[in-house]
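A single protein chain has been omitted; all remaining protein chains appear in their positions.
Chain naming follows the written order as A, B and C, and within any one chain the residues start at number 1.
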Amino acid sequence: MSLEQLPLLQQLMLVLAAVVMFTSFVLLEQARLVAAIHAFAWQGVLVAMVTALVAAGSGLEHLFFSAALTLALKALLIPWMLHRLVRRLELDRHREPLRRPALVIMAALALVIFSYWVVTPLVAEELLFTRNIVAVSLAVVLTGLLMMVIRTQAVAQVLGFMSMENGLFLAAVSDTDGMPLAVELGVAFDVLVAMILFGVFFFQIRESIDSLDVDRMNRLTERVDES
Amino acid sequence: MNAIDWEITLLQALLYAAAAPLLAGWIHKLKARLQNRRGASIWQPYRDLYKLFSKETRMAHTASIVFRAAPYIVFAATWLAAAAIPLLSTRLASAAMADVIAIAGLLALARFFLALAGMDVGTAFGGMGASREMFVSALAEPAMLVAVFTLTMTAHSTNLASVIDFNLQASSLLRPSYMFALAGLILVAVAETGRIPVDNPTTHLELTMIHEAMILEYSGRHLALMEWAAQLKLLLYGVLLCNVFFPWGIAVDTAPGALAGSLLAIVLKLLLLGVALAVSETVLAKMRLFRAPAFLNLALLLALLGLLSHVILEVGL
Amino acid sequence: MATHPLWWAGAAIGLALLSSLVSLFSARQPGVLRWLVSPLFALAGLSAVAAGLLALIDKDVATATLPLGLPWLPWQVRLDALAGFFLAVVGTISFAVGLYAPGYLRGFEGGDDSLPALGGFAGLFLTGMLLVVLADDAFLFMVAWELMSLTSYFLVVWHHDHAANRRAAFLYLLMAHVGALSILLDFGVLAALGHGFSFSAMRDAELSFGWATATFLLAFFGFGMKAGLVPLHAWLPEAHPVAPSHISALMSGVMLKVAVYGFIRVVFGLIGQFHWQWGVVVLVIGSISALMGVLYALMQHDLKRLLAYHSVENIGIIFIGLGLAILFLSTGHAVIGTVAFIAALYHTINHALFKGLLFLGAGAILHAAKERDLEKMGGLLRRMPWTGLFFLIGCISISALPPFNGFVSEWLTFQAALQAWQLDSGVLRSIVPIAAAMLALTGALAAACFVKVYGVAFLGQARSRPVRRARPVPLSMRLGQGVLAALCLLLGILPTFFISLLNAVPEGLLGHGLQQATSHGWLWLTPVSAQTASYGAPLVAIILLLVLVAGLWLFGRGIRRVRRCDTWDCGFSQPSSRMQYTASAFAQPIRRVFGLLFHIEEGLEGSQPDQQRYRLKVSDRAWGLFYLPVARLVERATRQVVRLQSGNIRIYLGWTLGTLLLLIWITV
Partner (left out) sequence: MTALLLSVFTPLAGALLLPLVRRLSWAGWLNIGLATLTLSATLALAMHVADQRIVANALFHIDDLNVYLLVLTAFVGLTTAIFSRPYMRHVCDSGRVSERGMRLYHSMFQAFMFTMLLALSTDNLGVLWVAVEGATLATVLLVSLYRTPEAIEAAWKYFILCGVGIALALFGTVLLYFAAQHVLSDPALGLSWNALYSVAPQLQPSITSLAFVFLLVGYGTKVGLVPMHQWLPDAHSEGPTPMSAVLSGLLLNVALYAVVRLKMIVDGSLAATATPHLAGYLLMGFGLLSFLVATLFLHRQRDIKRMFSYSSIEHMGLMTFAFGMGGPLATFGALLHMLVHSLTKSAIFVTVGHATHIAGTQSIDHIRGLIRTQPAVGWGLLLGVAAIAGFPPFGVFTSEFLVLSATMQSQPWLTLILVSGLVIAFAGLFRHLHPMVYGPVPEAQQPVPANMLPVIIHLGLVLWLGLSIPALLSQWLDRATQLITGAHLL
């Protein structure tokens, strides 16, 4: 079946999913931390909107709740905390341009294609629509991971981690009508605690190596030449 | 084994003991002649032994009980070994008691105590002699055993009496293996009995001594026993060579006539052997110690050749 | 009930465990070790002997199942003639060691090494060896085997002050572990083919030639590693001397025999088929071990190291016998195969006896003079006459001289070898006698070596002050040595009696004994037939004695006093102890002839000409050839692997991402 036949709701969702993917690209590329945080917040908003749409489509009220939860957590709370941290760490002027942007973008695109290629055989034909969303969310997850690999800045890594979470959430919501509420609460709780701990660690790291450059944390190794 | 065998055995043993000095004297005499000397009479060894026995025996302060016991053990072991080799008759109880491997063992026992005695007093020469003796014998022993194996595998027995019996019956056909074995055994005998070119029994230069160096400290009856044992060993090897490879004339029963005949035969063989030995000792010069291995390796090589030519050429014919 | 062999075996194990338990109290009461633990140890040995003899006499097989082990594989024990024989071997030496220990251990009291560990692990060590011999399923066998290795390791490392000792112990445990795992693999194959880990199931396994050979090789490697066959031997002379001497006696005298037992049990008992190729392999390796062992022993001047190398030699001789047995059995000459087998068994117990005796003697010297280095000994015979006498007996026995026991087993081995003419293939016909020649060479070299040992250690004059001060050792130590010395003589004089006992083993294992060996009465030992060969050991001994007595009476008129005088030494100056021939000097000719086989470093030390000293170091070639390459390989691998832990978290994340993508690629 082709795109036209999809109900408007789902077309809208597809659009949103595409934008989510775009935001993770933005995250990947963004050199300034603050801007990256904003991008992350927007990603949260979009995910929340997708959730809301799914809720509207399926009429499952607990989805509305989880949409609200997502909005609160991913779009407001966590970005706000990050913002505060960045300001208190005097990192709001910090910019960290990518070493080889072209290469990174290529890699990210490759990941997108890869995830699409992976998902294609997965899902039975009649679930064409979900398939695409799965592909997108997988792409978002992988891109987040890629971001953690290429970014040497602790906060940026955390952003990558969080965008992975977004991708997960997107997948959970869009193709399974959301997980049981208990689980979602648990996940949300974990993410929140994780964020708090990240905050704690930023300061600890800073005071131990007075920088947030993860490349400078290489004391623990088995390399012979260090011994 | 009936009584008569044991009597023969005893007779032979006594004969060995009695005849040992004679062979030594005969060889001395011949060598003197070959060197254009008149030389002492062939009875001289007996006189020497008598003199030594009647002399007072002295021992170093540092010598221990081993030093005192060694002469007796050496003599006993050598004599026993000799007694197990058919001299006159193959009806020999002792041959069954100690086969050729046991003979080698007994000789090794004698050598063991000889070397210990050499080290006992704690002189440099004694240790040197012991070291060299064990060195030479270590190389000689495998050669000897392999040579003997050739015989025993041919005769399917390690019992010398039966080996000789076998050879008596089968002496007609010519065996390549025996040639090699004989050659090897001769070399071994020369080395083991401390003759030129490995050792020089009449040397007076300590640094070249092997056997003499070990018994330097002995005197009186101890020295006599040691000398006697050495002469016994010489005779032992002589008889071994003669009777095993040229068994003609040896008695296979205990008839007095046969015994007399075999006595005559063995005396003749030994006289010839003595001549050969004397000549070789006159024409050859003593080797450096470290040429001895080459000499003994040649012996081992010959023995092995004998063995191989036996298992490859002769078995299954 | 009390006459049942298994009952006695159980008693032995119980007593051993008890001794190790009791020794825990020796932390506060050192006396406990001497007056309680050692006697218990000796008793354990005795009851093991009783069990073994009973099993050998009434030739039936006793089995039992212990309430231990895996739920579906309880521990099974089985006491047949073979096990009985080895029980007797283990027990005899343990008994002697138990007698010896009280005197020897006194030297350790007040030292800073823990006595409970010594006594406790000794008991467990004995338990392990007994259980290995009794085990009738692979699991119990492995447990007991590793228990044996582990406890003996603790005993080896007991003196752990010197880095060298620690290194030796580590190496020992490592090699033991390698061997054990190879044995485990072996049992794994047998179990896979025989459907079960009990030996009874393995006996029924139908093995193709290929699998049989695989199991044979695994067993040969594993047990040969433990027994110290060349070229796997290099750990042995490092480890055995390090332990306290009575433990060294156990390790060299008994534990190696347990390895031999394992080999016999697996190859003769479980695989149950013979191929001449195996025989050749065992024969060749055995001959090489015998020769290399004795040559390296000649080069040593540390008494205990020297004895350890002689263990390599004797194990080689035992394996020559086993190789001949396999060879003849595989070509259908059952009788001669049995002769060779009996010869191997006989040499097993002989070596246990005289090697135990010699190590106990070395211990006595260590106890009295605190000295292991031959170069510092001398004149000990006058200072400790009893030890001197027993040590002399040990030397004569191990040099295979009549009328002692070593000669009997070598004689039997020769007899088996000399039947090579019966073989069909000319190659084998010529290989076997050459092996015999190497055996002869080995014997002669061993004699040379022990002339050196006895002459340098016990004769001549003392070369150092502590040796000059040496005192006779306490009674218990003399007893321990005396028992073994007496047995050495006994087994040398009455071979027929013991061989008629041993017959039970081949009867149980190969189905036919060696009746003809003793058919001509107790005087005559006729392994194949009276015509082929005979050895009247008792006669030889008696006549030797008679001639000795006669000689003494005739010439010595009893022991007549002789005048003592200064050493003549060809009239040179009065010799001092430093003018004596040293051990290395004694071995020098042989070192020169066989120089290729050793790794020799010699030269002069010291700059000023007046204080220059001669330095000689002879080391084992097996290190460079077989051990170090493996070690280097592992080192290189580790150096590569540690790159994984680079320390940079982004690289780690990269690994995760890469793994994920790879796996998705594979699965989808």
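Everything that follows uses one rule, which is that a residue touches a chain if its C-beta (ideal position, glycine included) is under 8 Å from a C-beta of that chain, and two chains touch if they have at least 3 such contacts.
Just so it is clear, the structure is predicted and the values come from calculations on it, not from any experiment.
Colleague: Sort by label and list the shown chains the missing chain touches.
Modeller: A, C
Colleague: Just to verify: which one of A:Gln10, A:Gln30 or A:Gln157 makes contact with the chain not shown?
Modeller: For the chain that is not drawn, the touching residue is A:Gln157.
Colleague: Which residue from C:Leu70, C:Val549, C:Cys565 or C:Leu604 sits in contact with the chain not drawn here?
Modeller: Considering the complete complex, C:Leu70 is the one touching the chain left out.
Colleague: Residues on chain A that touch the omitted chain in the whole complex?
Modeller: 118, 121-124, 130, 134, 138, 141, 145, 148, 154, 157, 161, 164-165, 167-168, 171-172, 175-177, 179-180, 182-183, 186-187, 189-190, 193-194, 197-198, 200-201, 204-205, 208-209, 214, 217, 219-220, 222, 224, 227
Colleague: Spell out the interface residues on chain C facing the chain that's missing from view.
Modeller: 67-72, 112, 114, 139, 142-144, 146-147, 150, 157, 160-161, 163, 166, 169-170, 173-174, 177-178, 181-182, 184-185, 188-189, 191-192, 197, 634-635, 637-639, 641-642, 644-645, 649, 652-653, 655-656, 659-660, 663-664, 667-668
Note that only the chains that are shown with their structure count from here on.
Colleague: Go through B-C and A-C and name the pair with more C-beta contacts between its chains.
Modeller: Comparing B-C with A-C, the pair joined by more C-beta contacts is B-C.
Colleague: Chain A to chain B: how many Å between their CA centres?
Modeller: 101
Colleague: With centres defined as the mean C-alpha position, give me the chain A-chain C separation in Å.
Modeller: 70
Colleague: Hunt down the residues of chain B that sit against at least two other chains at once, touch-wise.
Modeller: none
Colleague: Scan chain C for residues touching two or more other chains and write them down.
Modeller: Within chain C, no residue contacts more than one other chain.
Colleague: So in the complex, which bits of chain C are touching chain B?
Modeller: So the residues of chain C in touch with chain B come to 378-379, 381-382, 385, 392, 396, 399-402, 407, 411, 414-415, 417-418, 420-421, 426, 429-430, 433-434, 436-438, 440-441, 443-445, 447-448, 450-452, 454-456, 458-461, 524, 530-536, 539-540, 543-544, 547-548, 551-552, 555-556, 559, 562-570, 575, 577, 579-581, 585-590, 592-593.
Colleague: Okay, in this complex, where on chain C does chain A touch?
Modeller: Touching chain A: residues 639, 642-650, 653-654, 656-657, 660-661, 664, 668 of chain C.
Colleague: Within their complex, state which residues of chain B touch chain C.
Modeller: These residues of chain B touch chain C: 53, 56-62, 64-66, 68, 72-73, 75-77, 79-80, 96-99, 101-102, 105-106, 108-109, 111-112, 115-116, 118-128, 130-132, 134-135, 137-142, 144-146, 149, 152-153, 156-159, 162, 206, 216-217, 220-221, 224-225, 289-290, 293, 300, 303-304, 307-308, 311-312, 315.
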